[in-house]
Each structure stands twice: as C-alpha cells, then as structure tokens.
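One protein chain omitted, others in place.
Right after this comes chain A.
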Amino acid sequence: MGRTLAEKVWDDHVVRRAEGEPDLLFIDLHLLHEVTSPQAFDGLRQAGRPVRRLDLTIATEDHNTPTLDIDKPIADPVSRAQLETLRKNCAEFGVRLHPLGDVEQGVVHVVGPQLGLTQPGTTVVCGDSHTSTHGAFGALAFGIGTSQVEHVLATQTLPLARPKTMAITVEGELPDEVTAKDLILAIIARIGTGGGQGYILEYRGSAIEKLSMEARMTICNMSIEAGARAGMIAPDATTFDYLKGRDHAPEGEDWDAAVAYWNTLRSDDDAVFDAEVVIDATELAPFVTWGTNPGQGAPLSANVPDPASYEDASERHAAEKALEYMGLTAGQPLREISVDTVFVGSCTNGRIEDLRNAASILDGRKVAEGVRMLVVPGSVRVALQAVSEGLDKVFTEAGAEWRHAGCSMCLGMNPDQLAPGERSASTSNRNFEGRQGKGGRTHLVSPQVAAATAVLGHLASPADLSDARTPAGVR
C-alpha cells in the first residue's frame, strides 16, 4: 500500500522502533526563542548535559522584543531578564543566536524559512505551536513543550506516537479577493478547533498547488488552530524555486541530490488517509472571525450568528459566551463592526507578500480617523525588503505606524497591546479572550481585509473601497 507524505517523512526519521513503545524520531532542525527555553536549559545544567547537536539548533528573540526604540534598554525588566537569560544560555552552551538588533532577527517561523534552513522532508520542532508553519515546505514540523525542548537539546530526538493523517483537498480557483488566510479560516470553521486533533493535515489539490510559498506558510501556520499539531504541503517547483540560493540551501551536487529526494515526497496515488475533507475553492469569500476561537468565523458578508441556531449545547454555550465577551449582538452584519486597531504582522501574515498586499490597498488612501494601525514586519530581512520597495512610506503616508520586527500584538507580551474593550482587526492567528491584551477583542482577517478595514474603520474587504484615489504606485 502506498504511503502519505507525512508517513514518508516520519518513516525517514525513525531512529528506533519497538513494539509497545512510541517511535524515536530524529529532529533535523530545532528552533529556539526566549519564552519556552529557559527552563529547558536549566534542566540540562542540572543534569550536566550538553546540547547534542549545536549544528541543528538556532535561536532568535521574538515574543518579548519591543517594536519601538530597539536601540534603548528594554523598559520591562521582566522581558529584559528573559532575553538576557536566552543570551546567557546560548553563550554558555554554544547555540547560534540572532538577538534583537541582528539582521537575521525576527519571528522564529519567518527566520527559519528565509535562511533556507526549513527544507522539504526535514523534521522541525520549536517550543511554539505555530511551528506547523514550516510544513509548507513538505517538512514535518510541530510545536513542542519545554520538557520536549530539553529532550531535543539533549538527544536530538523525540519519542512520539505516530498521528493519523487527514487530507484537506481544495480544488478549483480561489476567487479574486480570496487569500490563503480566508481559505484557512474557512477550513477551521468547517472542521472546528478540535477537528484536526490527533492528525497531521496534508493540504492538496489544484488551489493549493497554485499558492506561493508564503501563502502556503499562512495555511500551514494555522493547522494548530484546527487542533492539528502539523500541516504539510507536498514540495514542488514553487518550493524549490523559493529555496534555491538561500543561505542554507544545498548547493551543487548536494542540491541535485536533495531535489531528487524532495521529488519523492508526495503522497502515493494509492495512499490511504484516515480522513479527508474536500473544499470547493470557488465558493469561498473573504472570511473573518466573530468569536473567541479561530473556528468561530464566517464570510464577511454574513451576520453575527444567533447562538440559538446551534444544535450542540456546548457550541451554543460557547457562542453565547463569545458574543458576550466580544460585545456583539446576534444578527448584526459583520461589515458594520467598527474597530479601534488594525494589526498587520505575525508568523501568519508578517512576510513580504503580506506587506505588499496590505500596502497595495493603502497606497493613496488614509487610515480612518480614530483608528490605530500597526504594521510589524515578521523579520528584519522582511523589513529591509519592504523599505527597499517603499512600502514603509506607503504605510506611514496612510497614517499607519511602521514598527520593528517581532511577534508584537499577536500575543501582547511586549508593550503592543489592546486596552480593555478595544477591538482589533488582526492578521494574526488567535482571537482568544485577552490574547492581544486584557479585555481586548480580536477579529482575525487577511492583510487585504485588514487594510480595507483600516481605511473604512469597520470590517471591510477591498471591494468595499469605492473611493477615488491617486496611488503613488507601490515602488
């Protein structure tokens, strides 16, 4: 019987398989950041263990880093202490680190791919649930807890039970205005926040094949929001073109050998998935969330749902709680929801294409009065590229704030937070209660919807912008 993509990558990393035990899997790449690593390094120190494979380990700073005044000492002493702890640990154990101020610093899931470290057929882990992002390359990539971070540092392996596999097949052409973000939000609304629990997802079909690498990363990034630890897309010419020439991509004979291997990384025609979901791309529309989990979403043209319409008691109760928290009324058109803040950034939508997409809509327009818009590039490299294209000017001329790279308002560990009751349209990945600041209310959207929302002051898509404008032209 044929094997799925996930099964092939899994099998290629089994160090030890024994009856009645989880498989011991080799880890090709371990990404570290300041939040989930300190207790792991402490564990190593207490046991007197070294990092087994420094050449497969890399660290950066992202969750706590400020996006303003990065040349000054970090104001929050607790954040500063955590960053200093990472620096001390990396120096002591010999781990390569890209700290705040370094040209390779940024959100860990933006940094790995842009360095060419994330490659097809590799296993990638990080103490962060959005590690699923790297699955866009046909890597088996998943988030781990701090105990597992310590385990990988010490052994470069993890004992794991093999998950089931689920195909998410998206056929047809995505309509204009419908982005990868809309697609993944629609998938999560369809299968639910627990629908992928216990599975590795494989996104496939003609609509997926047409997506750019960055759009594929947006899709795989939010696999965890459907409950799946990992989501994958089979590597193809788009993947190889993205990788070729990057710092850590193979070269010469190694490149040829790698491509020969990467070309084998597709689910066999006779492979059997444990579950399959089929989505018709042509029926999709710009999608936004109205509730407090990423599965509580609807097309932008819809109304806030009535909790009474849910048959399942637990879902009904969850919808009631969500509307109460979000300050929304059943039946209210989603397009009439006004926002205070717009956030463009994060490991979901903080890459250069996302910034280009947002800028193309803001060019020649202004952010609505009373709306604060933050644009936070996913990495220093993304920021430099945006500046070279003049995107920073487009944002600032529109009245948005152009910030330094980091996780920022996605989770508000740094000063970029919503105030209680404040409402945002955010290109990030989680609309949980308080996620962007205590009492803050989050609507998840695509970069295009974020930009249109910033201009109009209420949830909107670019098609709602009927104003005349004189774009300076995105340079």
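What we mean here is this: a residue touches a chain if its C-beta (ideal position, glycine included) is under 8 Å from a C-beta of that chain, and two chains touch if they have at least 3 such contacts; residues count from 1.
Basically, contacts and distances are computed from a predicted model.
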{"item": "Among \"ABC transporter permease\", \"FeS cluster assembly protein SufB\", \"Molybdate transport system ATP-binding protein\" or \"3-isopropylmalate dehydratase small subunit\", UniProt-listed name of the chain not shown", "value": "\"3-isopropylmalate dehydratase small subunit\""}
{"item": "Residue of A:R430, A:H443 or A:H458 touching the missing chain in the full complex", "value": "A:R430"}
{"item": "Per the touch definition above, residue among A:F26, A:Y242 or A:F395 touching the missing chain", "value": "A:F26"}
{"item": "Candidates A:I58, A:L100 or A:A425 - the one touching the absent chain", "value": "A:I58"}
{"item": "Residue among A:T36, A:T218 or A:S446 touching the omitted chain", "value": "A:T36"}
{"item": "Residue in contact with the excluded chain [from A:H109, A:K181 or A:R229]", "value": "A:R229"}
{"item": "Residue numbers in chain A that touch the chain omitted from display", "value": "15-16, 20-22, 24, 26, 28-29, 35-36, 38-39, 42, 47, 49, 53-58, 63-64, 76, 78-79, 81-82, 85, 96, 116-117, 119, 122, 127-129, 142-148, 150-151, 154-157, 159, 161, 163, 193-194, 197-198, 224-225, 227-229, 248-250, 254-255, 257-258, 261, 293, 314-315, 317-318, 321, 411-413, 430, 432-435, 438"}
